[in-house]
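Take a look at the structure set out below.
Removed: one protein chain of the complex. Kept in place: all other protein chains.
Take a look at subunit A:
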Amino acid sequence: MSRSDPWWQVLDVPPDADKRTIRQAYSRLIKIHRPDDAPDTFARIREAYETARSTAVHRPDTPKTPLSRQPAREPEPPQTASVTDPTPEPGDLTDALTDLLSLLEDWKHSGFRDETCLTQLEAHPALLDLNNIAALRYPILSWLSDNTLSRRTLTGPSLTVPSTDLARLDRLFGWRRLERTYSDVPDQDFTLVFYGIHRGRGNTCYQHPQIDRMIDSRPRIRSISAAGVTLMCVVTLLLLVSLFQPGGAIGAMWVMLGILALFTFGGYGADRLRDSGLNRHPVVRRWVAVLDWTYFGLRHVLVPVTALLIMAGLVLAGSWFILWSLLEGYQTGLSTDSILALVMVTLAVSATLWAGKHYVVHELEDTQVAWWRTLRYNRS
C-alpha cells in the first residue's frame, strides 16, 4: 500500500463498489490497522475512504456503468439548502417568514439600530426548530442582501446593516459555511453581505477579488479625488478673490482650509466611530449622524455648487477678459497679460471638468442617488 495507490486498491474493493461495500472494507481494515497502533496506515486508509465516499455519493448504490471520471467533489447545486433540508409544513413557514421579514422591516425602519428586533427575531418560535432554520436560511439572506447597501463615505464603505449584527445573525443561520454554494446562485450577488459578515467577525481584511474592486480600492481613489477637488476649488477661489479684493484672500483661505479639514477628517472619524463598538451609545450615534450629514451636505451640495459657480464665474470673467484683450490686441498686438489670462481660463475649465467627471464617476456611481442609478443601469 503506497501513498500513490488509488483508493480502490487501498481499500481492496472493485472501483465501482457501492457505499455499503466501501464502508465494510473500511471497517474491516481499520480493525487491523488501528488508529492508535498504525497511525500512518490508518491515515492512508482514511484518505482512501474519504475519496471513495465522495465519489460514491454521485452514484446510485448499484451502478450499471463502471467508474466514470468525475471530480472528487462536484460543486453542489445552488440551492442545496432548500433542496436537502426537508420543509415539512410549508404553510406554517410562510407565516413564519412573513413574521420574520416584518421584524426585519421594523429593524430597518429603526435604521438598523433597534436591537430588540434582533433579539425578538432570535427568539422567534419558528427558529426554535433546526429544520426551519435551514429552510429559512436562504430567504433571510436574500432579504439582507437586498438591504445591505454600502454607504459611500469618504474613507471607506460602510454597510447600512451594521456588520456586527450581520455576524450575529450568521451565528444563528450559518451562511458563512455555505458561502461558496451561495456564490453560485444566478442573478444574486451576496458579496456585500458576506463582506459584512466577515468584517463583523473581526476579519476586516477579508479578501475577495470582486470586493477588492468594489470596496477596497474605491475609497482610496475617492478620498484623494475629493481632497483634490476641494483643493482645486480653494485655489481657484483664492485666485478670484485676490483678483478683485486683495485683502480678503487670507480670510477666504482659512475658511476653505477649514472646510477641507472637516471634509477629509470628518468622514474618516465618522467611519471609525461607526465601526467601533461605541456607536451603540446615543451620544456617539448622534455625533456620527451630524458628521454624516455634514459630510453628505459637503459632498453633494457644497462641492458641486461651488464647482459650478466657479466654472460659471471663470467662463464669464475669462470671456470678458479675452474679448477685451483681443480688442486691445487688435490695436497694440497680444500682451503678456492676455496670454496669461488665456492659459488661466483653460486650466480652470479643464480642472473643473476633471473634478466634475470624478464626482460623477466616483461619487454618484454607488450612492443611492436614484436618478443616477436608473440612468446608469438602464443604459447598461
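In the analysis below, a contact is a pair of C-beta atoms (placed from the backbone, for glycine too) under 8 Å apart; a residue touches a chain by one contact, two chains touch by 3 or more; residues count from 1.
In this section, contacts and distances are computed from a predicted model.
The subunit not displayed here is recorded in UniProt as "Molecular chaperone HscC", chosen from "Spermidine/putrescine import ATP-binding protein PotA", "Molecular chaperone HscC", "Na+/proline symporter" or "NADH-quinone oxidoreductase subunit N". Here one chain is not drawn; of A:L97, A:L178, A:V284 or A:I322, the residue touching it is A:L178.
From the set A:A134, A:L149 or A:V345, the residue in touch with the chain omitted from the display is A:A134, counting the whole complex.
Listed for subunit A, the residues touching the missing chain in the whole complex are 23-24, 26-28, 30-31, 34-36, 39-40, 42-43, 46, 84-86, 122-123, 127-131, 133-134, 171-174, 177-178, 198, 202-203, 205-207.
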